[in-house]
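Omission of a single protein chain aside, the complex is shown with its protein chains in their original locations.
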Amino acid sequence: MVASHQETDHVALAAWSVSKSFGAVQALTKVGIDVQPGRVHALVGENGAGKSTLAKILAGIQPADSGQLLLNDREVEISGRAHAKSLGINMVPQQLSLVHDLSLVDNLLLASPRLRARRSDARAALSRTLDSAGVQVDIDAPTGRLGLAHRQLGEIVVALAEGARLLILDEPTASLGPHEVGGLFAHLRALCAQGTAILLITHRVDEVLTVADDVTVLSHGHQVFTGPTEGLDANRIAHLMVGELPEAIARAPRERGDAVLTLTEVDAVSDVDSDLQQVSLEVRRGEIVGVAGVAGSGQNLLAEVAVGIAPTQAGEVVRAGSTASDASGALAAGVAWIPDHRADAVVPGMSVGENLTVYAASVDPAPRARVRTRFSGRRAQAVAAQAAVLTEYDVRPHDPTLAAGNLSGGNQQKLLVARELDAAWSAESPASLVVANGPTQGMDLRASQAIRARLVTAAERGAGVLVASHDLDELLDIADRVVVLVGGRIADDIPADEATAARIGRAMSGLARAGANS
Amino acid sequence: MSAATLRRLTTIIAVVLGSFVAAGALIALSGANPLVGLQGFVEGIVASPYRFGELLVGAVPIGIVALTLIPALRAGIFSIGAEGQVAIGALASGAVMLSLGDGVPAPVHWLLGALAGALGGAICALLPAFLLERWGVNEILSTLLLNYIAAGFLAFSLRTYLGTEENVATPQSDPLPESAELPALIPQTRAHVGVLLVIVIAVAFAWWRRTASATRIAVFAERPAFARRLGVSRARTIYRTMLVSGLGAGLVGYLQLAGLNSRLYTSVTGGVGFSGIAVALLGALLPAGIVVSALLFSALTVGAAGIQSATGSIPSSIADVIKAVILLGIAGAMGATSRREARRAAQLPREDPEPPDGRPDASAGENAAIGQLGERGTS
Partner (left out) sequence: MNSALWIAIAAGAIALATPLIIAGLGETLVERAGRLNLGIEGMMAMGAFVGIWAASAVGPWMGLLAALAAGVVMAAAMNLAVYRFGANEVVVGLAMTILGLGLSTYLYLMWIPAGEVNRSVETLPTVSLGPLADVPVLGPVLFQHDIMVYLLVPLVLGFWALMRHTTVGLRIHAVGTDPESARLRGVRVERVGRGTLLAGGAMAGLAGGVITAGSIGSFTPDITAGRGYIVLAVVIMGRLSPLGVTGGSLLFALFQSFALLGQGLGLGLPSEVYTTLPYVVTLVVLVLSSRALVRARLAPMRA
């Protein structure tokens, strides 16, 4: 189970003409890939392009319908996950697989075939791996207490300690901030220098150019490109991924109205995020305010304060003229909420249609005026109208009678967006304030673009929009100004015409001038 | 009637018939004639108006307990304290009626007795609600333990201040004043006004299911954080739903005392609390389903006595075996239905082959509410 780092250990894995279908859906059609030791190979494509399917086939999690795999130029049948691991191939899934309550040591022991838990052996193996990879992570703390970036590294370290010589990383950067991504990539390059082969699955074009040596592009289950990244530029890769690029969002000047969200010297505490200190912020109708910050700088808490989920210790919060301090008061004032965990706001046991209309169905008559359902009338009519909304927001399948828990994660996110920006409100009085926290997390280019366009539309209809995101490009794309949180304080407030990734990044690391928001 | 409802009904009928066949097999294995058993079962129910009245009267307490448990179970709060709440309800109403005495007109007895019973049950339910809300004390366990404590308190009361001075073998109270006893609704039976009350309560909960409050509770059960946005507070949900179940169980205590027994005995609950929970789950937390299930359970109890006297050898505890088999069968059939639905959903065309998020057997509607109970377990 212990990795030694000799040249002979190197693993090169190639796939030829691999096909795979699920029922009527052809997920992969004659796809090939060649992952070489000492190189980072990026696998890119939209959601549903077949990236994960190909990765699971390589990692032995799913069998291919046809095609062959070559391990160090010899044909190989991978019979399962455990077999792949014994060959030195290991995959770190996107949602991470460390058991929260157990330490890295115990997580490593979890898959051990021995009955006795030999902790000292496991600890020694992990320490060796940590040393050789140049990583520092607490191996005895429950992994749930580690920060996201450390958990990500811990995951890689456990895989290496299990003997991985070829690592498949599925969207490892999805929830990391820019600094953490940089750190992770540095570690990946260091592993490559020792001869590890890395297959990096991503849908972010910039990452491909930053870290990868080779790239394979999948589109609708077909391999549309494979080769070195040298000489490629971002536009070319994006074009390969999605064909015609989605239209860039037009920046039309919007009318600014009254303030719909005013925070005055707000303090709030949280134990999973930085405490907010003396935060003052105003969002006006028609305005899109971006929130940037290193993960855990208070952006989650700020979003929760804005929608009234988190209580404040001091200061004043006014939403659309209402000082109601609770979440239901905020709802009545027309505040839409897209939380960073979609599971928080989608009820899996209720049908998709019930999820769309949950506000109208659960709020007592008095404040209902605002959240009146648009799906009145006979049941068949209501179902048809809901199906139309689902189609409009590309929620698949568009069947309102289905339990929401049966939808895939991406489609649940679209469902959430459809409700918060659209279905929840009556046509006469749309949302007054939209609070979106990482609204495009884990979504592909096209879906992300669609959601960003919806946020812009909401602002055009007169809503104030507060959007927090780890994706700086997203903020630069749509925000009229970007406030930067550092340790729960507003460190900078940058208008769109002055905002650049470099300036925001500098502010995020605490280098901005103080008191910029006063 | 939609195709889905029809399929559901067929399944339920099939499960019930299947359990009867299983019971027949058990009777045959025990060396008796199953057909004689079946005849005894039917006769046990319809042989006389009195027997049929017993069927109705037996369905009343388990029906009311089950109906008033709907909100709590829907919210994912698994209170099994009905047994103790019935006991305290009976005790409270008994104490009130005995102290009012003979000189009070019947309606005053009925009103104050019922009120005292409901309040007694409510107090007994609010204690575990408080423990759950305040310190997260698992309600399954606290209500369970309170059942024993309530039984002890009832026994103590009947041996001391409420006990009769007559020379009797078991602890019991003096007879209730005659004006306090509920008259029979149907002549020649013991069926009292509680039979109508079940219908009223069932209709009330059928209406409640369509209210905003019911939706909020359903959301709370699955997504407590999201429920806050709908104005749901955890404390209020716990107190209110437990209060409703306590009021119902306390009222049942009153009905058992004033409607069936002229004296208060320690055995007044007769296990209706536990049966009520089983009936609530069997009825899928639907008012109509609960009424039917309560009638079914009562019929099994009443009919089993008929089996025993017809065959002469088969113990009436065969009723419990059949009840358990039906409960198992229905739980399995409902589980299988929601799995089928999830599979159907997974096969609908969509371009991305991503698997569904979350649990594979999540499903809409009542099944999910019950599915919720298990997840919380003993957190």
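Here the chain labels run A and B in written order, and each chain numbers its own residues starting at 1.
Definition applied: a contact is a pair of C-beta atoms (placed from the backbone, for glycine too) under 8 Å apart; a residue touches a chain by one contact, two chains touch by 3 or more.
These numbers come from a predicted model, not from an experiment.
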item: Contact with the hidden chain (one of B:145, B:193 or B:292); value: B:145
item: Contacting the left-out chain in the complete assembly, out of B:180, B:268, B:286 or B:319; value: B:319
item: Residue among B:227, B:281 or B:294 that touches the chain left out of view; value: B:281
item: Residues from chain A at the interface with the omitted partner, ascending; value: 81-82, 85, 93, 95-102, 106-107, 109-112, 114-117, 269-272
item: Positions on chain B contacted by the hidden chain, ascending; value: 26, 30, 78, 131, 135-138, 140-142, 144-146, 148-149, 152-153, 155-156, 159-160, 274, 277-278, 281, 313, 315, 317-321, 323-325, 327-328, 331-336, 338-339, 361, 370-371, 373-374, 377-378
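To be clear about the criterion, only the chains that are shown with their structure count from here on.
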item: Whole-Å gap separating chain A and chain B, where each centre is the average of the chain's CA atoms; value: 46
item: In the complex with chain B, residue positions of chain A that touch it; value: 22-25, 27, 47-48, 50, 52-53, 220, 307-309, 326-328, 330-331, 337, 343-351, 354, 358-359, 361-364, 396-397, 399, 401-403, 405-412
item: Contact set on chain B toward chain A in their complex; value: 212, 215-216, 218-219, 221-223, 225-226, 228-231, 341-342, 345-359, 362-365, 368-369, 371-372
